[in-house]
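Here's the structure we're looking at; comments come further down.
Shown here: the complex without one of its protein chains, the others still in place.
Moving on to chain A:
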Amino acid sequence: MDPTRTGPIALAESRMRWLDARQRVLSHNVANADTPGFRPSDLRPFGQAVHAAMVQTNGRHLGPAGGADPRARAERRVPDRSMDGNGVALDREAMRIADTETAHALAVGLHRRYLGLFRTALGRNS
């Protein structure tokens, strides 16, 4: 069994990858806070993305529900748009960025902790 391909380590890695991509999308939103007509976008929730990435190991297993595209999509409903048609609210983006940062810290911590377990099992934890 390759511990990096399955279980918490792989999950933490895909979570980090998703958070990296989200940070890029959010920074693009903030950079365009003054661009007329710009619509902010966000990624699909991680739960949907990880569901789509699940591999069916047996034909009789239930497949993932609905194919989710992890790429960014423009928000359908923007609560407040300014006069120039821009839909970026800096406070909302700030909240999302804070969420992303916290989740990233958690994912990195989890990754580290599990690698530490393997290190302990190998007797290298000095």
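Here, a residue touches a chain if its C-beta (ideal position, glycine included) is under 8 Å from a C-beta of that chain, and two chains touch if they have at least 3 such contacts; residues count from 1.
Criterion: contacts and distances are computed from a predicted model.
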item: Absent chain [UniProt protein name; select from "Flagellar basal-body rod protein FlgC", "histidine kinase", "Bifunctional protein PyrR" or "Sugar ABC transporter permease"]; value: "Flagellar basal-body rod protein FlgC"
item: Residue numbers in chain A that touch the chain omitted from display; value: 16-17, 19-21, 23-24, 26-28, 30-35, 38, 90, 93-94, 97-98, 100-101, 104-105, 108, 111-112, 115-116, 119
